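Only one structure is covered here, and it is reproduced in the block below.
The complex is shown incomplete by one protein chain, all other protein chains being positioned as in the whole.
== chain A ==
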Amino acid sequence: MDRNNLQRQVAQIRRSLIEQEFLDEQQFVQLEDLQDDANPNFVEEIVTLFYTDSTRLFHNIEEALTTRPIDFTKLESYMHQFRGSTSSIGAIKVKRECTQFKEFCLAENIDGCIRAFQKVRQEHETLRIQLETYFQLRRQAGLART
């Protein structure tokens, strides 16, 4: 596939990520604006950092969900941390599910928390797959530096 076609595909995926509300346009554009010759892959680096850090936070949340008695304050605190990261990269759908989880925490509804956490994980994984495709194509199109 020639470079122009690839670049068109990249732009299409990016537009779709925003239109389908996977990503907040303003936040994502701000991250893109932080890319320059010295940091050409900043967005991909931040997203990679987000997913690496998520692993740790998810582990903490899983542990807190299975520990008895449930410490809802701790649960809320872990999710608050994760929600902060989702907000910083503009992950709208993931953040939405985090807010749901937080509400179940405040209501001390453990079943609600468990269901909400499953949704957080689903949206988190869906976004990861979408972004992986986007960054891979971006590299192929010569838009990323290796």
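To be clear about the criterion, a residue touches a chain if its C-beta (ideal position, glycine included) is under 8 Å from a C-beta of that chain, and two chains touch if they have at least 3 such contacts; residues count from 1.
Methods note: contacts and distances are computed from a predicted model.
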item: Hidden chain of the complex, named as in its UniProt record, picked from "Response regulatory domain-containing protein", "DNA replication complex GINS protein PSF1", "N-acetylglucosamine-6-phosphate deacetylase" or "Serine/threonine-protein phosphatase with EF-hands"; value: "Response regulatory domain-containing protein"
item: Among A:Q7, A:N41, A:Q81 or A:N109, the residue in touch with the chain that has been omitted; value: A:Q81
item: Candidate in contact with the missing chain, chosen from A:F42, A:F58 or A:F72; value: A:F42
item: Chain not shown, touching residues in chain A; value: 26-27, 30-31, 33-34, 39, 42, 45-46, 49-50, 53, 77, 80-81, 83-85, 87-90
